[in-house]
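As you look at this complex, bear in mind that one protein chain is not there, while each of the others sits in place.
== chain A ==
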Amino acid sequence: MSQPNRLKTGGRVDRSRQLTFTFNGQRYQGHPGDTLASALLANGVDIVNRSFKYSRPRGIVAAGAEEPNGIVQLGSTEAGQVPNVRATQQALYQDLSARSTNGWPNVQRDLMGLVGKLGGQFMPPGFYYKTFMAPASMWLTYEKYIRKAAGLGRSPTENDPDIYDHRHQHCDVLVVGAGPAGLSAALAAGRAGARVILVDEQEEMGGSLLSSRESIDDAPATTWVEKVLKELSELEHVTLMPRTTANGYHDHNFVTLHERCTEHLADLAPRAGGRRQVRSRMHRVRAGQVVLASGAHERPLVYAGNDVPGNMLAGAVSTYIRRYGVAPGNRLVLSTSNDDGYRSALDWAEAGREVVAIADARQNPDGELVEQARAKGIQIIAGSAVIEARGDKRVAAAKVAKIDIEGFKVTGPVEELACDTIASSGGFSPVVHLASHTGSRPTWNEELLGFMPSPVKGMTPTGGAHGVYALGQVIADGFKAGSAAGEACGFERQDASLPKVDERREGAAVALYQVPHQKATLRGPKQFVDMQNDVTAAAIELATREGFESIEHVKRYTAMGFGTDQGKLGNINGMAIAARCLGRTIPEVGTTVFRPNYTPVSFGAIVGRHCGELFDPERYTAMHQWHVENGAEFEDVGQWKRPWYFPRTVNGKTETMHEAVARECSAVREKVGILDASTLGKIDIQGPDAREFLGRVYTNKWAKLAPGRVRYGLMCKDDGMVFDDGTTSCLAENHFLMTTSTGGAATVLEWLEIWHQTEWPELDVYFNSVTDHWATMTVTGPEARKLMAELTDIDLDKDSFKFMDWREGKVAGVPARVFRISFTGELAYEINVQANYAMHVWKKLFAHGDKYGLTPYGTETMHVLRAEKGFIIAGQDTDGSVTPEDLGMHWAIGYDKPNSWIGKRALTRPDTKRTDRKQMVGLKPKDPSVVLEEGAQIVFDPNHAIPMPMKGHVTSSYYSPTLQSGFALAVVMGGHQKMGETVYLPMVDGQVHEAEIVSPIFLDPKGERQNV
């Protein structure tokens, strides 16, 4: 029969429409308005999963975020898989396909269940800490089998085709939860004119009112909900966000909202207007005030067999009947410690099903709801509780007995009542999770038997979250909270015109968590506390016996609360049991800390668009397109794509990198080459104190650099270690242009700002990044001047435009700054033009350069050429442990500068003054055909046993077509004094290379070529 548990009438589902879905391969029907859980219950599906540790059959227990068992794998395609979806929170849609996450071969008949049954007693908490230790080598093997049992659902194995969004929002009042408290809070703040965001995690707003027996203004509560929602939607500054979970609450009222945009429609976001819609969206909200109207979670009672399918929360039973029109069974026994639980029995009876009995833990239950039940002729057994549920795959009977709560024992005979459903209610716990995210610890309220949120600045709890439960008071409390929140944001207080709600006389509840059994907890049948992690009352008792007394220890030893429900259902019970075992009170035991997320959020939603090509922006120079068209291979340097080399294809054969680099190097050394150097960082420095500032951040002197001149500078961190280098040009007396390494551009700018802003605010100086504004092309090689002469009006005479000069003029008709600096050791002109003109200039250079053999070269050739000259690359030849002196750059240290500079003090420390520090040298492999491995370690004694004393390492190494040999830069201990000595490089393949320590300047030691 289709949907045997669906009631003929009632509920908010749309019976006029059918939705077909599959669960574990079986087809079922449901209706719009159903959750997957309500549809499964409607179809009489008892077992939705097998438990994690003991493989016990499990059914739906709750109707919301606290559900521990109904965890399913969703998705009908591989790319559309979603693991661990909570069936109680997933809207049903046409063709939804879900599976249980555990159970083999299936959830009905699970072989692991046998293991759980037989082996359960050998798996007390922490059993794995106590065994699998011998022999030591076997752990990985044991672990392999343990891992097989891991996990709930599974990850998709295909990439996610869906997209996710982020949005930043500000509001005056954020109301979390749209039950009676939240709705009236939003109303109060909204009427006052505040910008309000009202969120609710459910498909529909209304919270508990959607399944309430109460009437408001003499009409069903849902009529009031509709009225309020209508008014709110007409208020311009109010935003209503259903299907949106406030999942994290951070400092200063920063709240993240997870809006599920299309997850209720399909596995993969449907298309609209030809475009794929957003699957979900994260809102990063900064709220003036937060009203926490997140309600309360019902606590189940902890009794033996309480996990057999058919055991449910009393409130959930009501919700399924009233909201979804589903009676999840036929014969009900209710076990309760309070009046509220009675609603489920009344709803059950009104649905035309049999209420077998109510076991009430109180001696004299007498509230109004109790009277109503009595009036219906329902049997009430006072002073008793369900002490055990019988049944295997579905509840078959409830064992009810008189209990003594104080003495924690069963006092009367046990009566076995045949039934198929047991509802239990142990009272309510305010949903304090969000408030705890901010670090505030909830406080126990003995009267309300629950933890209340502690104060958080700018946050007001209200309604159930505030321990206020009677509907009339909830609405009043919500209104007050909303009004106060509005007022705190500068809006006028609102006077409440509250709707009429009947007062109801309620009997006091008793504190009952774990129900006593005839057998001691350790000996009796299992009483579950945390169903998702199979944590029992016995496990908690055992943990406390073993000395785990802090609740954090109990939690960790037993795994209580570590599930995907984060202990929403079981934690308070667990704390109460720990308290009982330790002879302490619940507040003495305290709570564990709740952390974001309130409910799980997909990685994709948190990532948003920041993945794939938008993971990190790719930066291109103005000439990038030319490089692409000319076949460049690219290297990632920082965020930049830099041409690495330009392989040529001749007769269908493409050069290797080695061949291309050899050709490019020769072109520069013999004719002329061109490099796109635009990516080097450029910082424009201006102000009367610019020169002074440079003197403090660079190790060398800047006092005398005249306009028109350029100087190389070295920068140290305060520990005296080289951190970046580059040239700085004096553009005018108070105006300089600093260049940095490509990767260091942002770091150096930040560095300058930090020192200026925190240490030397008195200096009048300003920094601007101009890296992107200027494109840079380096024209270098013996023919460079001839080529330049064809295109510029600048006087290139070698005596008027000298090495380390810069000049302003036109190049290819475009205003340009030309710098005579050289990173190749050849005659070189670095042309800077506005980036927008750069492609034109670049192409003009080629148009004229052809006859001189102008050759584009990339970073690899640049590296070879500069290494032949012994020029360092910061970050490659240095690693944060190299001083200027280690680099042999004594000439660049101004110890006698009038002001101190960054790194000066550190450079005078004993260790930085050592003479046997690792120092920069050149290495010449004994065999010229060998190119040493970059990163190869250097030893003096190749026959030393391991561990071998390492004396240095290779920092840069290449083959030089000019030298016709491999060559390298390296750091070697005391290297400056070891010229001509032999060192050894033992490699992974057993080879030991030999090399001679030489000067790091392999070519043109006097620098004649660049000075021509």
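Here, a residue touches a chain if its C-beta (ideal position, glycine included) is under 8 Å from a C-beta of that chain, and two chains touch if they have at least 3 such contacts; residues count from 1.
We adopt the following convention: contacts and distances are computed from a predicted model.
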Looking at what's absent rather than what's present, what does UniProt name the missing chain, "Recombination protein RecR", "Sarcosine oxidase subunit beta", "Xanthine dehydrogenase small subunit" or "Simple sugar transport system permease protein"? "Sarcosine oxidase subunit beta"
Of A:Glu416, A:Asp616, A:Glu733 or A:Asp927, the one touching the omitted chain in the full complex: A:Asp616
Can you say which of A:Glu231, A:Glu692 or A:Asp719 touches the chain missing from this structure? A:Asp719
Of A:Ala316, A:Met560, A:Val601 or A:Leu705, the residue that touches the missing chain is A:Val601
Write down which of A:Arg109, A:Lys457 or A:Arg545 is the residue touching the left-out chain. A:Arg545
Hey, which of A:Ser155, A:Ser497, A:Asn651 or A:Gln991 is the one touching the hidden chain? A:Ser155
Go through chain A and note every residue touching the omitted chain. 81-84, 121-122, 124, 127-134, 136, 139-140, 143, 146-148, 150-160, 162, 248, 250-251, 254, 256, 284, 437, 439, 520, 522-523, 538, 542, 545-550, 552-553, 556-557, 559, 562, 564, 566, 593, 595-597, 600-604, 606-608, 610-613, 615-616, 618, 635-637, 719-721, 875-876, 879-881, 906, 909-912, 933-937, 939, 946-948, 950, 953, 955, 986-988
